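The structure is given below, and queries will be raised subsequently.
Note that this complex is displayed minus one protein chain, with the remaining chains in position.
When the chains are written out, they are named A and B in that same order, and each has its own residue count from 1.
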Amino acid sequence: MINFQYLRTTTSKSALALLSKDKAAKFLAGGTNLIDLMKRGVTTPEKLIDINHVPLKQIELKGDTIIIGALASNTAVAEHALIKEKLPLLANALNAGASAQLRNVATVGGNMMQRTRCGYFYDTEMPCNKRQPGSGCGAIGGFNRMHAIFGTSEKCIAVHPSDMCVALIALDATVVLANQKGERKILFKDFHRLAGDTPQLDNNLKTDEMIIRLEIPINNLAKNSHYLKVRDRASYAFALVSVAAALEISDHKITDVRLAMGGVAHKPWRLTASENFLKGKEASTANFELAAKLAMTDAKGFGENDFKLQMAPNSIIEALTLAKSKA
Amino acid sequence: MQSSDPKNNQGDSRRDFLKKSSLITAIALTPSVALKAAESQADERFAELFEKIPLNLTVNNKAYQTSVEPRVTLLDYLREELHLTGTKKGCDHGQCGACTVHVDGERVNSCLSLAVMNEGKKVTTIEGLANGDELHPMQAAFIKHDGFQCGYCTPGQIMSAVACVNEGHTTSRSEISEYMSGNICRCGAYPNIVDAIIEVSKGETKA
């Protein structure tokens, strides 16, 4: 690792000012992904701006909206009484990710900025369009068991590795970003990108911006929600597929529903068509099966990950069933 | 293992980079001797000084005032600088938990934390857990339940286990197992580790 320059700042204003002076600088929050990538030579910033002391750690209810600061740790969010009560789906998703040690340090903003776990991305001697545009995609025609089935491109079939983000997209979160001129808001579903022709870009954060906070509207989905993560070992592993499922049921009818998946696309994958199908219908296994089938309309396997074409709908059914059974 | 980044080269460009970089932002973090040197056209020796920044850290209740390269991880700082080798390097990438220490009372992987990120913080390592010759109850419980074989993951397991109890994640065997899954044990002592944690969480072990 190059002996980069290290700067520390205590306000978002000064952080943005430092960033504006050197676009090649990177913010350092928990560092659990960035330092890992730097050790592997995947990214080689010459300047790090430590923003851990910037006061963006709030977790609070304002009106009908839950506010979570970008620098709140994964643990702080997952263990917060407000989140456990109002957004258990988010708490469960957070606890399904990484380990207790990593969650203590990893931040909400950092989790959103987390890069893919694709082995080709991590090995600087292998082709990867995300790491080195134009070098090719190693995973296509290679080891792609962990890779995407939705929204893939010829340039990249990597998946977004976060669990937290799957819950956040399901919960209709909004992201508040800032640059030196001011703040802007973006829907969480629009924060991450599909790979398309620019797989090097994971998201729509501009180079002069930082993530300030999340705003999540409260809902009536807390009672019947479930985060299902299917993986190769029982814990501390990335998802083969994961499903965030939440239901609002009255008189056996589904009045509101949220469905999103992880481990299947370059971004957290919201299953809007399946949601629309389920709304107003009975919360029955038959309907869950139809919704799962609908979710798979545009799915495509790449050989080693073909099993996801079955595991994904199965997992949707299971997650919905478990969400419902919490009644 | 080679860097493809052309900027990422060597001494000369490194010094150029330092000259160009914002002195104002660096001032707060740079020893005054290095600053003086920088003003009078730093030579390589001073450039070296320049590359280290001051660090104030409390480890096991002992205060340290040193300077360190920003790229040095807390793990390597503890092991190679302070010679506190009880904290182990198992993967160096946050994937095994052998390097687990407490920072301000919370368990973290020291391999993914830069030493300089811990400015002003209190670090506790396995060496700081016992009270003199009196073992911490978790250490005693690990011996009683044989929660280890080769012993290499053990300091990390114990630091994690102490935190697990403090966090209150000990309501069942399965909860303990889940919250201890960030610590890999290749010898396979997991059930014994869970036994040790259950005993301590019930307050049965006296050191």
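Just so we're on the same page, a residue touches a chain if its C-beta (ideal position, glycine included) is under 8 Å from a C-beta of that chain, and two chains touch if they have at least 3 such contacts.
In the analysis below, contacts and distances are computed from a predicted model.
*Asks:* Among "Malonate decarboxylase beta subunit", "Formate hydrogenlyase", "Aldehyde oxidase" or "Putative tricarboxylic transport membrane protein", go ahead and choose the protein name stored in UniProt for the chain not displayed.
*Replies:* UniProt lists the chain left out of the view as "Aldehyde oxidase".
*Asks:* Which candidate, A:R117, A:R193 or A:K300, sits in contact with the chain we can't see?
*Replies:* Result: among the candidates, A:R117 touches the missing chain.
*Asks:* Mind pulling the chain B residues that touch the left-out chain?
*Replies:* 1-3, 8-11, 44, 48, 69, 71-72, 76, 79-80, 83-93, 95-96, 98, 125-127, 129-130, 133, 135, 139-140, 142-144, 146, 148-155, 158, 173-174, 176-178, 180-194
*Asks:* Even though one chain is hidden, which residues of chain A still touch it in the full complex?
*Replies:* Residues 1-3, 41, 117, 119-120, 122-123, 125-126, 138, 141-143, 145, 228, 230, 232-238, 240, 307, 310-311, 314-315, 317-318 of chain A touch the chain absent from view.
Going forward, only the chains that are shown with their structure count from here on.
*Asks:* Could you state the distance in Å from the CA-based centre of chain A to that of chain B?
*Replies:* For chain A versus chain B, the centre distance works out to 27 Å.
*Asks:* Provide the residue numbers of chain B that touch chain A in the complex, in ascending order.
*Replies:* 1-5, 7-8, 14, 17-18, 21-22, 25-26, 28-29, 51, 53, 69-71, 73, 92-94, 97, 100, 106-109, 112-114, 116-117, 119, 160, 163-164, 167, 169, 177-179, 181-184
*Asks:* Sort out for me which residues of chain A touch chain B in the complex.
*Replies:* 1-8, 18, 21-22, 28, 31-32, 35-36, 39-41, 44, 46-48, 50, 52, 75, 79, 98-102, 104-105, 124-125, 132, 234-236
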